[in-house]
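Yeah, one chain of the complex is gone here, protein chain that is, but the others are all in their spots.
Here is subunit A:
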Amino acid sequence: MTDTTVDRARAAELGALGRFLKATELDTRMLGMVGALLVIWIGIHILSGGLFLTPRNLWNLSVQTSSVAIMATGMVLVIVMRNIDLSVGSVEGVVGMIMGVAQAEFLIRVLGFQLGNPWLWIIALAAGVALGLLIGAFQGFIIAYMEVPAFIVTLGGLLVWRGMAWLITSGRTVAPLDATFQLMGGGPRGSIGATASWIIGAVACAAVAFALLNGRSQRKRFHFPLRPVWAEVFLGVVACAVILGAVWVANSYPWPVGIVRQYAEKNGITIPEGGLFIAHGIAIPVLMAVVVGIVMTFITKRTRFGRYVFAIGGNPEAASLAGINTRWVTMKVFMIMGVLAAISAAISSARLNASTNALGTLDELLVIAAAVIGGTSLAGGSGTVLGAMLGALLMQSLQSGMVLLGIDSPLQSIVVGAVLVVAVWLDTVYRKRV
């Protein structure tokens, strides 16, 4: 009885905004980041004379973000456990090289596969993912069981794997890659088109509605406090609006005229007056990043493993006294990081249509910055996958925005570096106040 009155008294103290946040259970930190992202987008849009918020630029932005965003989801787990992985860029490099050599040379010359054989890209991708897993397991083993600090192990890895990437072909670039493999890089063919995009958007909206309803009925079953109905509806509507808005943007970006012409010739279509509008739709790498984001969110929030990662980050001693095998969890986190670096390697090399030994150089810094800007605390124990992906989007927005504005690359580095420090400073201030 007393508690409900206290709660009510507390609720009355809150302003309208406070009540809104309490009812929707939205994270103010995340809202702040979305706000910062919008400020950057609108700011660059105005400064560039309306070039930024166009379907074409936003679509490209999404493709450019996907590789770093995928790795950032894994970096969240690594940093939550109070570790760091400086080797992801180099792992990306060596895995990309192996995948390139496998599909463009080894399988064809040594094992006699025909060009265009569908097994080419499947085997190459599988080999790459397996290699990523193996590298992650190896580094994770040294960190967890041999007790060498992650900073040192992965700093060594940064040099070792980059060197290996060079050694595989003595620095030679491998190209071109398998046509199917290239789809992972995006582009007109590496996108799923308008119809499929709308279907995915609709399915996603249905999933959002289902998740909200399911959560509500679960809480009802145990008579827990519920969110007000208007808050649930608001959350659902906003989520669906964002999803459908993103699909609409992707579907508003048409294929370039040249590719439309090729396509029309090949399929015997006559191009009508005023051109033929064929939409890109969602790019395959973006779709991959979204799927990775969903899977990683599921792992962190809904599995025992994810719970342990956060518990260990919060208090390693308590976790081991609770009977958690902290070493094995650590090793698994690095294995996941390795697999994600391999997926990113596939996307980046497919996008280049080549494997180079420089692939992914300095990506480790972008990935760590994305995770940290996205609210992952370097002290361990807190961070979200969604935050890290938004962090990656924010970094990429800044970078490609500055390219649009014609800012020189040294100045770009200065801005990105300064933004990172300021973002973490703001976060520190925020954490102290809340």
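Just so it is clear, a residue touches a chain if its C-beta (ideal position, glycine included) is under 8 Å from a C-beta of that chain, and two chains touch if they have at least 3 such contacts; residues count from 1.
The rule we apply is simple: contacts and distances are computed from a predicted model.
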For this session: Look at the options "ATP phosphoribosyltransferase", "Dehydrogenase", "Sugar ABC transporter ATP-binding protein" or "Amidohydrolase" and return the one that UniProt uses as the protein name of the missing chain.
Result: "Sugar ABC transporter ATP-binding protein"
Problem set entry | Residue among A:28, A:195 or A:303 that touches the chain left out of view | A:303
Problem set entry | Chain not shown: contacting residue from A:109, A:221 or A:266 | A:221
Problem set entry | Identified contact with the non-displayed chain, of A:63, A:84, A:311 or A:420 | A:311
Seminar exercise, completed: Listed in rising order, the subunit A residues that touch the chain left out are 2-3, 7, 218-219, 221-222, 224, 298, 301-304, 307, 310-315, 317-324, 381-382
